[in-house]
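Every protein chain except one is present and positioned as in the full complex.
Let's turn to chain A:
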Amino acid sequence: MEGGLETVYHSCRAELLRFLLARTGSAAEAEDILQDIWLRVGQGRSGPVANGRAYLYRVAQNLVLDRLREARRRAVREQGWMEMAAGVDLRHADPADPNADALAQMTEREEVARLASAIANLPAGARRAFQLHKLEGLSHDEVAQRLGISRSGVEKHMAVAMKYLRRALSED
């Protein structure tokens, strides 16, 4: 029922904007994303949804993440371009250059390797929980059962893993 979702959108618009402002830290970006959400709702691409409010929040949350990832990819591309440009004639270098793409891909490959190394070096317990949950797709409950620990034990291991990986990816 698209009409239903539209109604929910109108009644939640103010709180969604407040959430987006808190989530992005930018009024312009919050408005922008709200507009994106409206386009989705208005085009009725979503079909009927059970909990309209939670659905809209989830869409908002995903759109923020998409933008974050796009910004990061752009940063990687630009860095690749700058590294390449440092060695060549600047007049012919352009961020849209396929060579810059190749460099960005290389950077991406190195990042995957770094991530894999960081996972391999996690403390044993955190590594087991992380691999079973994130790489093998087991739920927290399934991981707990498999490792013979409590669910909160799994969550602690996962928190250790996420903090460790975050650090490993941010240092250069």
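Everything that follows uses one rule, which is that contacts are C-beta pairs under 8 Å (C-beta built on N, C-alpha and C of every residue); 3 or more make two chains touch, one makes a residue touch a chain; residues count from 1.
The criterion applied here is as follows: contacts and distances are computed from a predicted model.
You can't see one chain of this complex, but its UniProt record names it "FecR protein domain-containing protein", from the set "Succinate dehydrogenase/fumarate reductase iron-sulfur subunit", "Cytochrome c oxidase subunit 3", "GMC family oxidoreductase" or "FecR protein domain-containing protein". Across A:H10, A:R74 or A:R166, the residue that sits in touch with the chain not pictured is A:R166. The hidden chain makes contact, of the residues A:E31, A:E78 or A:E155, with A:E155.
Within the entire complex, the positions of chain A that touch the omitted partner chain are 15, 18-19, 22-25, 51, 53-54, 57-58, 61, 65, 68-69, 72, 106, 109-117, 119-121, 124, 127-128, 131-132, 134-136, 155, 158-159, 162-163, 165-166, 169-171.
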